[in-house]
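In what follows, a single structure is set out as structure tokens and then discussed.
One protein chain omitted, others in place.
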Amino acid sequence: MVIQMILNGLMLGLSYALIALGLTLIFAIMNILNFAHGQMYMLGGFVVYYFYYVFGLNYFFALFMCIPTLALIGVIFEKFFFRRVLTLGRREESSMLLAMGTALLLENIALIAFGYKEQGVPPLIHGVIKIFGGYLPADRAFIILMSVLLIIGLLVFIYKTRPGRALRALAQDKEVTYLMGVDVNKITMLGFAVGAALAGLAGGLLALTFPIFSGSGTPITIKSFLMIMIGGAGVVPGAIIGGFLLGMVESFGYGLISGSMTYLIIFAMIILLLIFRPQGIMGKPWG
Amino acid sequence: MYFEMKDIEVNYDHIRALKGISITLEKGNIITLIGANGAGKTTTLKAITGLVKIGSGEIWFKDQRIDVLPPQKVVSLGIAMVPEGRHIYPFMSVKDNLLMGAFLRRDGQEIKKDMEMVFDYFPRLKERLRQQGGTLSGGEQQMLAIGRALMARPELLLLDEPSLGLAPNLVQRIGEAITVINEQEKLSVILVEQNAKMALKISNKGYVLETGNIVLEQESKDLIKNDHVRKFYLGG
Partner (left out) sequence: MNQKNYARIVLVATLLFIYLIVLPIIFRNQRYLLNIVITASLLSCASLGVWITFSIGRINIGQGAFAGIGGYTTAILIMKAGFSFWQSFLLAGLLAALIGFLFGLVILRLKGVYFAMLTLSLTETFRLIFLNAEGLTNGGNGIMGIPRPGALSIAGITIIPNFGRSNIFFYYLSATILIIVFLAVWRLYKSRIGWIFKAIRISEDLTRSCGINIVKYRIMAYSICCFLGGIAGSLFTVFYQNIFPASFQVNDSVYFMLYCFLGGLDYLAGPILGAFVLTGAFEVLRFIQKYQEGIYACIMIALMLWLPNGLMSLNLGKVFGKRKEKELETTEADKLLKSYNPDSGRKSLKKEG
């Protein structure tokens, strides 16, 4: 029983970490809370649904297609919406409302295009792995593996590459980053694209076990907010910790008590956490 | 002329921060801008790098007009700036901070060589290579900020208040470092300082800014003797 919950928690926690990383990346470089993050996750699910199931193509190709599709949406949002509002808006709140607008827009486009119906894709790998008396469907093991690989890939990108360094620089001090000769607009766009692509990839991965439907975005958005509150907004390790913790707690909660009670307890715990550590576990001190 | 600002005006909404500033600089020289808080010194530097859009006037660098260029293009021409308050990246290692300075360069080997050069000037940075920028002391941060600017291999270095908040002995060390770098790397320098004494000592030419205007412009050795400068900027 406990093993089973840990196995489920691993899958949830690692894929949630992927989602939280994308959100925290966008937040760190633009100071924008991407309300459409859940919707981007949802679209990732549909990309896989169409390429893998409807068109019958290779799953890896379908999953890969999440990257250009969502990155394109991210770039469009950044270039045409957020950049202008961040430049013009007198208050930071404007960008928040804009983000809510984009979330609503994506959800409705999905609703019109795909309807209300829940979709699913056939399993990629059949079979069940038995670990210490717990059962792990092969697909879930695959999700765990892919999540770990993607997280490692992202960390390497952020900490070891030149664009990654520019992203970190931009998050820490925008003005000076101009002085380093960085094309700030281009790097900002890159950050938004990577953040969106991460949400899409998580959606594409979890499409293997969870239903794909147009309304799946908002709960993910709320969950991703919880994750970065737990870990600390705008901090990369914080996102991983926050996502992982939430996934684990969720898995144990669903196993032991009902779903809505679980979230009630999670909310209460987060409020308690923020009393003692308002900036989250790994966060920078916040005003 | 190697570098020239002609009649630069800058407006912040309704406030005119610069009211027609002209500055010239010859290759290899150090010039200094001195003045009180709010005189427009920082704005002048930001106008050069393109961080501030100018209202009117022209800025020329090596026969190229640069006031129309975005900051990253200005930087790529060989102008590096050390901003006021240092502004090193607090959550990046000293090494990554220095690498950010070389962001536009692709010559890996040369970058390594230049990093060694920076360590020659500021050995302390080598000791703290893996430490996060934010954990350094004020003086070390200033060294890092200057070192980071040098990593771009600039021809023209803009320094904004490098002595701010530093202990007197450190001010002297920074001053010496600027002189040495100027000589060895054939760098031209525009130095903005409130510490007029140090600035005038190491520079060739000085400009005195007051409320967005240049009120005095002389060889530094003459400015030191100027009554106005002595009274208001050198403490009598």
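Read from first to last, the chains carry the letters A and B; within each, the first residue is number 1.
Throughout what follows, contacts are C-beta pairs under 8 Å (C-beta built on N, C-alpha and C of every residue); 3 or more make two chains touch, one makes a residue touch a chain.
Nothing here was measured: the structure is a model prediction, and the numbers come from that model.
The residue touching the chain not shown here, chosen from A:81, A:159 or A:254, is A:81.
By the touch definition given at the top, subunit A reaches the unshown chain through residues 27, 31, 33, 81, 83-98, 100-105, 107-109, 111-112, 174-175, 178, 185, 218, 222, 225-226, 228-229, 233, 260-261, 263-264, 267-268, 270-271, 274-275, 278-279, 286-287.
Here is the rule we use: only the chains that are shown with their structure count from here on.
Chain centres here are Cα means. That of subunit A falls 42 Å from that of subunit B.
Here subunit B touches subunit A in the complex through residues 49-51, 70-72, 75-76, 80-81, 83, 87-92, 96, 99-101, 103-104, 148, 152, going by the rule given at the top. Residue ranges of subunit A in contact with subunit B, taken from their complex: 162, 165-166, 168-169, 172-173, 175-184, 284.
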